[in-house]
Each structure stands twice: as C-alpha cells, then as structure tokens.
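Missing here: one protein chain of the complex. Every other protein chain is in place.
Chain naming follows the written order as A and B, and within any one chain the residues start at number 1.
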Amino acid sequence: MGDTLSAAFSVAFHGLAFAMVLYLISVGLSVTMGLMGFVNLAHGVFAMAGGYVLTSLMNRFAVPFVPALLGAAVVVALASFPIERLLYRRLYGGEELDQVLLTMGLVFISVAGATYVWGPLQQPLLPPLWLSGAVDLGIDSFPAYRSFLILCGAALVTALWLGIERTRFGIRLRASVDNLRMAQSVGIDTSRLFMTTFALGSGLAGLGGGLGADLLAINPGYALQNLAYFLIVVAVGGLGSIRGPFVAALLLGVADSGFKYLLPEFGAFFIYALTMAILLWRPRGLFGRA
Amino acid sequence: MTPSRAVEAFARRHHYRPYEALPWVAAVASYFVFPDYLALGAQILATILFALSADLVLGYAGIVTLGHAAFFGTGAYVAGILAAHGWGEPITGLLAGAVAAAVLGFLSGLVVLRTTGLALLMQTLVVATMVAEAANKASFITGGDDGLQGMEVWPIFGRFRFDLFGHTSYLYCLSALFLCWLAVRRMVHSPFGRSLTGIRENVRRMHAIGAPVARRRLIIYIISAALAGISGGLIAQTTQFVSLSFLSLERSGTVLIMLIIGGVGRLYGAFIGVPLYMVAQNRFSEIDPVYWYFWIGLLMVFIVVFARGGVLGLFDQFQR
Partner (left out) sequence: MNAPALETRGLHKSFGALTVANAVDFRLESGARQALIGPNGAGKTTFVELVTGALRPSAGQINLDGADVTDLPQAARVKRGLVRTFQITALFRGLSILENVTLAICERQGIGGGLFWPAGRYRAAIEEAHALLEQVGLEDEALSPVTTLAYGRQRLVEIAISLALSPKVMLLDEPAAGVPSAESGTIIEVIERLPTDIAMLIIEHDMDLVFRLAQRITVLVQGSILVEGTPEEIAADPEVRRVYLGERPRR
C-alpha cells in the first residue's frame, strides 16, 4: 500500500513538473494559433533557443542559473520580434499551407543552425548546488530541481493569468481572441498586439525550454522531436485558450509519467490514442469555442 | 462563340497534350544517359509517386496533411515484412502494401476528415505519430530502431532479377509510376476529380448543389493513401530496407516541400519538384548533410515569400 501511494506521488510529481514545462512552452503557441490563425510549427525553435542560451550562458560564461534563465527568456523574446515582423506577419490570415511551409523551413534552418553552433550532441544542464540533491516533502523526498521547476512554473502561470485578467494588454488580448474584427473596429492596434503577444509567447517558450532542459533534452532536433507534444497540448486544450492548454498539459504530463510507470513499453502510444479520443469527442479541444 | 465551340473545348480538355510526354521522355532518356545513377533514379521515380499521391489530397481536395508518411511507411513495411518473411513476389507485395495503406486511410480518414483546417492538420500528425510509435514498439516484426532487414525480393514475373546497378529497379519503378499516373490523370479529369476541385474552391457551394462532400473527401483520401503505400512499397523493395524514418514527420514534411517546389494541384508539380529536390539533396548531402537542411529551409522560406506556385507557377507568371 505504501509503495502504491509513494508511486502515485512520484507519478503526480513528475507529471506536474513535465506539465509546467509543456504549458510554459505551449501557451504562446495556443495564443498565436487562436488569435492570429497562424499554424506555427516552428514554435519549438523558440523553446530550443531558450535551452541553448541558458546552457551556453551557464556552461561557457559561468553565468549563475537564475540570471541565465532570465537571459534566455529575454534573448528569445527579442529575437522573435524581427522574425514576426519580417516573416510571420506576411501570412496572417493566409493559407495554412504557406504557414506550414514557412515554419517547417524555419525548423529545418534551426536544426542546421544549432548543429553548426553547438554540435550534434545534447547540451547538459547542470543545476546550481542549491538545486541539486533532493528535498524532503514529508511524504517522500523529491529531486530539488524539479520541485523548483514546479514552484517556478506555478508562480509564472499565476502571474500570467493575473496579467491577462488585470492589465490593459490582457484585456485587449482577450477582446481580440474573442472577436478580432470587433477589436479592430474599437481601435485596438492589433498589429502591435500581435507583435507583443508573439514576443511574450516566444519568451515564455524560451523560459520553458530552458527550465525544462533536463526533461526535454536540448539538441538540434528538438523542435521536430517535440512538435507533436506541443501541438497536442494546444489541440486538446483548445486553440486561443489560455487556461485550456494548462489543463491539457496537466493531463498530458500526468498521463505521460503514469503510463511510463505502469506500461513503459506502450506509454507514448496511449498518449496519442488518448489525444485522438479527446479530439474525436471534442474536435476543437476541451476549451475550444464552437 | 458558338455553343458548339465552347462545349467542344470543354469536351476535349482531357485529351493528351504533347508536353505531357516530356516527363516520360526525360525518364527514359535518363536511363540511358545516367547509367551510374539508376539507383537514385529509381528512388526519385518512386518518390514522384508519393508526391503525386500527396497532390491529390493537398492540391485537388485541399486537405492540408502532415501525416502522409503514415501511408507511405505502411506500404513500405507491409511490402518489406512480406519479403523478409518468405513472400518476395514484388507485385503482390506492392498491392498488399497499397491495400494496407488504403485500410489505414479509410480508418484514419473516418476520424480525421470530420474536422477541417488546423484541427485536421494536428489530427493527421497525431495519426502518423501513432503509427510510427506502433512500428517502433512492434520491433519483433519491424526491426524497430535498427530498421527492417533481411528482405529477399524475388525477380519480377519470375524473370527480371533486381541487379546491383539498378536497371531492373529503375524500370520497375518507372512502370509502376506510369501506370499510377495514367489512373490518377484519368481520375483528375473525371467528374469525381472535378468535384474535388469544387470542394477545394468552395465547400459551401458543393453542399448546396447536393454533393456528398464527406464521402468524396474520404474516397480521395483512401485512393491517395493507396498510392502512397505503393510508393513506399517500391522504395522498400528496391532498396531492401525500411526504417522508422519512413513514417516520420520529416518525411511528411519533405514530400510537401517537394510538391510545392514543383507546384501544387497541377499533376506535374511532382514530376518537377521531386527530381530537383532529390538531385540537389544528393549533391549537397555529399558535401555536408547538415547544411542541406539549412539550404532547404531557406528555400522554403523563399518560396513562401517570393515564389508561390513553385516552378510551374513561375512558368505561368512568365507566360502572362
């Protein structure tokens, strides 16, 4: 009995950590897809870039963990501005196929670019001393880094939701997701809103990629390997939704760690089957609007 | 214009034009001109068929899919597994691959085609990922990560052995492509094919003129899956190897790229895009496989920004 309980805690704990990473990375994708109707298959590139910036800052330049993490988010967010202005913006409201092509192209470029700069091997994330080892949470002891990851993720999610609920930017964003044309006609500068949202989403993805570097290994194929995960979170959560992907990420994270524990052989397969079942039941996702 | 002239022009539209012989002349000529590259040539021909099948769903029915490799890989694995387990007869192997892919197309189409747009795109991706995962886990029969090995493909009609230089492979792939192309061309010009264009152009209107839209989309999805399966089977039989990459997202993506380089919804886009892509890949990969990705990525961005319609689209612009 004790074993089962401890296993359940362990599954929940690791699932939660994974869910945080998935959510941080995917929430921006959900918003860009829902708000701008843009099929962004290159979203994982921003997460990967966050991972590379973080590990490089730490491993090559000996920057401490926390500043390096913030640096990753800022660098990725800044880098996303020109990409949005020069490439993405052309295709808002355009054909899906063009968007698929453009973003697949960016993924391919990222694969080559990352191999050129960092080589084909995976980048190790060495957490600082204060995050190594384990913490005893009474029931069981858990790895310190992942505990930090969960806390950090929870704090970010709260901040994000509060921001979207309370700030002027958040109000505009919600209005535009709800009805873009209406938002434009009441004078919201949607072009600027898109740019800011895109940068924010990319920055969060960079942060998520960096934080999650020990869960989703940083290597040149990152954007391609994990694309299905990010898309599943968005599809199951519901396009344009901000909270939907959180529920989806929780579901995916816990299911993933649960299946890996119970049925390590067929874990991934069940995840996909579950996704299909949910999409069959609700083609627009759990929180998607009809 | 007199009534008869307009009707006449319409009624003659499916007739063969001289330029349509070009790809075949080029393919036969290549056989004699590049005897050292027949193995690559065979792969190009089989991949043209894959791109042609993708063109049917993408270019004609307007279904944007990221999971077409599922059908390609299924055909390859079925043909490959048969050959590795004692049934090396190539033509029945190919047909078995086509049937298996068609069945998968039917089952997944029932689910996937209920949606459109973004949701459809994601569902095709999820289906393909599931198939890839299933193949990975069934390593006792597929070989898993190591790929499927030990295939023994018998001579075609019991007479023509697959030789080291690829003579047989090339002609085998060429014949299969030619037959499939005849069928596809016929279908594209049939009322069914025209109604697909109608669905792509305006689905609401298609409903309003009483067309069974869902059934048409499912039928073309199945046909396209079968053709992709044949293409996969051809590559499996001629290279005697199948790996998990046959089912990958990358494969689904690159076939779209090849098609777009040539031109979508034109029947001949595949014949231009695939050779261009594969010959370039062959050249550049020799220099450095990683940078191939860089250049192809850049090319895709370039196409989207500057050259929609691919090579054939540029032709159109030039003519105007």
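In this section, a residue touches a chain if its C-beta (ideal position, glycine included) is under 8 Å from a C-beta of that chain, and two chains touch if they have at least 3 such contacts.
Here the structure is a predicted model, which means the values were calculated and not measured.
Visitor: The complex has one chain that is not drawn here; which of the drawn chains does it touch?
Guide: B
Visitor: Which of these, B:Val7, B:Ala21 or B:Leu179, touches the one chain of the complex that we don't see?
Guide: Only one of B:Val7, B:Ala21 or B:Leu179 touches the chain omitted from view, namely B:Val7.
Visitor: Extract the touching residues of chain B with respect to the undisplayed chain.
Guide: Residues in contact with the chain left out: 1, 3, 6-7, 9-14, 186-187, 189-195, 197-198, 201-202, 204-205, 207-212, 215-216, 219.
One rule holds for everything that comes next: only the chains that are shown with their structure count from here on.
Visitor: Could you give the separation in Å between the centres of chain A and chain B, each centre being the mean of its C-alpha atoms?
Guide: The answer is 33 Å.
Visitor: Under the stated contact criterion, what part of chain B meets chain A in this complex?
Guide: 58, 64, 66, 111, 114-115, 117-119, 121-123, 125-127, 129-130, 133-134, 137, 249-250, 253, 256-257, 260, 264, 290-294, 296-301, 303-305, 308
Visitor: Considering only the defined contacts, which chain A positions touch chain B in the complex?
Guide: 33, 37, 39, 41, 87, 90-91, 96-98, 100-102, 104-113, 115-116, 120, 224, 227-228, 231-232, 234-235, 239, 265-266, 268-269, 272-273, 275-276, 279-280, 283-285
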